[in-house]
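Let me begin by handing over the structure; questions about it come next.
Every protein chain except one is present and positioned as in the full complex.
Order of writing sets the labels: A and B. Residues in every chain begin at 1.
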Amino acid sequence: MSALWPTAIDWRAPRTWVALGTLALLLVLPLLAEFVSGDGADFWVKFATRVMIYALAAIGLNLILGFGGLVSFGHAMYVMLGSYAVAIPTEHGITSGWLHLVIALAAAFVLALVVGAISLRTTGIAFIMITLAFAQMLFFAAVSLKQYGGDDGLTVAARSDFGVISIAGHIGLYYVALTVVLLALYLSWRAVLSPFGLVLRASKANARRTLALGHPVFRFQLAAYVASALLCAVAGVLLANLTQFASPAYGAWTLSGELIVVVILGGLGTVFGPLIGAILLLALEEALPTLVEALLPAYKANWMLLLGLFIFLIALTLERGVYGSLPERARGRQQP
Amino acid sequence: MTTSALETVRLVKRFGGVTATDQVSLTVAPGELHALIGPNGAGKSTLIGQLAGELSPDAGDIRLFGQSVIGRPVHERARLGLGRTYQITQLAREFTALDNVLLGVNARRGGNTRFWGPARQDLESVARARAALDQVGLGERAEAQVAALAHGEQRQLEIAMALATEPRLLLLDEPLAGMSQGEAQAMVTLLRGLKKHYTMLLVEHDMDAVFTLADRVSVLVYGRIIATGTVAEIRANADVRAAYLGEETAA
Partner (left out) sequence: MTTQLALSQLLNGLQLGVLLFLMAAGLTLVFGIMSFVNLAHGSLYMLGAYFGAATFANTDSFLLALLAAVAGAAAVGLVLDRFALTRLYERDHLDQVLATFGLILFFNEVIRIIWGPGSIFMQVPEALSATVELFGFAYPAYRFAIIVAGLAVALGLYLLIQKTRIGMLIRAGATNPHMVASLGVDIKGLNTLVFALGAGLAGLAGVMAGPIISVQPGMGEPVLILTLVVIIIGGLGSIRGAFYGALIVGVVDTLGRAFMPTVMRALFERNTADAAGPALASMLIYLLMAVVLALRPQGLFPAGSGATR
């Protein structure tokens, strides 16, 4: 058996092809969409951007969930926070994207530090419930922001202004989102293999022993928690720009649940898994309504029933996720 | 007189009605291999747990190298030079043997907040981890995953991890537990070698091992220390024979 985290990439392994193939497709996606569906291309580019945003948030969540073994059921709150970091300043005439980004990161940093420090005092099931409860608290806080639309949310008049990097067009935004995802993938890959990542993964594998060796596990978990929140906040900034909207709904607990599904579906604790998971889940959410409409038109609105069953089944059966099940070494090759 | 490596003062720990540690005062001198023996359920692991900081005593004091550590968390005690192994193997099972030991090396060397360069590229740390594996005879198995190691190998890895933290005091909780004859023999040889360099508190049921290795022995029965002395003294002690050794031979 090979190690879960190879330092050297095996260029002939199925995982490597899938990862590289996916990246290649993503790089040319707007061209492909133009070629295949012409006028309908916008739809696909926007869809792909949404996939990138989910992937980014899930890459963040994976840091704490996949590598740290801590089930946060509240990460959507950081996405929501990021979206308001665009919407509220824009409402006041502040359009600089860099400023939006700084606000989002600063706010998420502070919130994650506080929520993380309290939640990490507990473990296991209590941690799940507490993160869920905190996310709910922020959700209600957003609902009660009547001056910023409350329940109805807040529209964003124009996309953030990032100077030379224009995201005014859908394709521009897509490539920015893709670039951020690639950066996040690279960053989490490096971090996971680093001494920091070693301690973090060890705290998942055996927290008791890691502590007994002399590692202050709590601090590592908190750092990972904050880092994961920051990535989710960036996802929120992108989301607000994609939809030109910010809303408490972005912090709904169902979204936190979906992010967990994305991570599991792709493969818990694999670096690339969240991207694959995001593609699969959003594709499914796109396909299911169409499928149900074709087969049982009367029940088109109830396609979520199938999604619910699907999630139930993957929890029951999918141990390592789709990407995680792919061999990471070519057949017959040993770990170097 | 030099300060002792470890000293407990009238330590008490209760679990509901059970007093698992009952007024235990124990001293381990620097350089000594002190064995702690006692029947099942005597409170040996409970005592180790309190020394390491995983359990907090209800009363009494624990001094590590002359310094009271009551209330100090587990990882800080480890930093003070306390290394331990577990009766029930505690390893990162998805990791390779080398990564497990590397974790120990890094705990001592620091630099764990670095999140960029791969841990495996820190050649100095990796070399030390390999040395610790060699020391316990696991050098060949460095890249094997823990789950693929035999039970005896996992016990060796337990020790390698503790050694990797360069402890000044080693607490070993039944290192021979569940080992075959041959494995046990090798472990005793290993412990004899370690004895030259480390101060140790050794919990063990295997009397032959204890009597060949120990400088001094303490006997724990129902949470109380009923005798402490050299191997010869303990062998000769009537109370010990009655309370413990008699049981052993009868069993």
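Keep this in mind: a contact is a pair of C-beta atoms (placed from the backbone, for glycine too) under 8 Å apart; a residue touches a chain by one contact, two chains touch by 3 or more.
Small disclaimer: the values here were computed from a predicted structure and weren't measured.
In the full complex, the chain left out of view touches A. Considering the whole complex, the residue from A:L81, A:I264, A:L282 or A:L326 that touches the absent chain is A:I264. Residue A:N302 is the one among A:S37, A:N302 or A:S325 that touches the chain missing from this view.
As for the chain not pictured, it touches chain A at residues 65, 71, 73, 118-119, 121-122, 124-126, 128-130, 132-134, 136-137, 140-141, 143-147, 253-254, 257, 260-261, 264, 268, 299, 301-302, 304-305, 307-316.
The definition used in the following text is that only the chains that are shown with their structure count from here on.
Taking each chain's centre as the average of its CA atoms, chain A and chain B sit 43 Å apart. On chain A, the positions that touch chain B within their shared complex are 1, 3-4, 7, 190-191, 193-199, 201-202, 205-206, 208-217, 220, 223, 335. Taken in their complex, chain B has these residues touching chain A: 52, 54, 73-75, 78-79, 84, 86, 90-96, 99, 102-104, 106-108, 111-122, 143, 145, 147-148, 161, 164-165.
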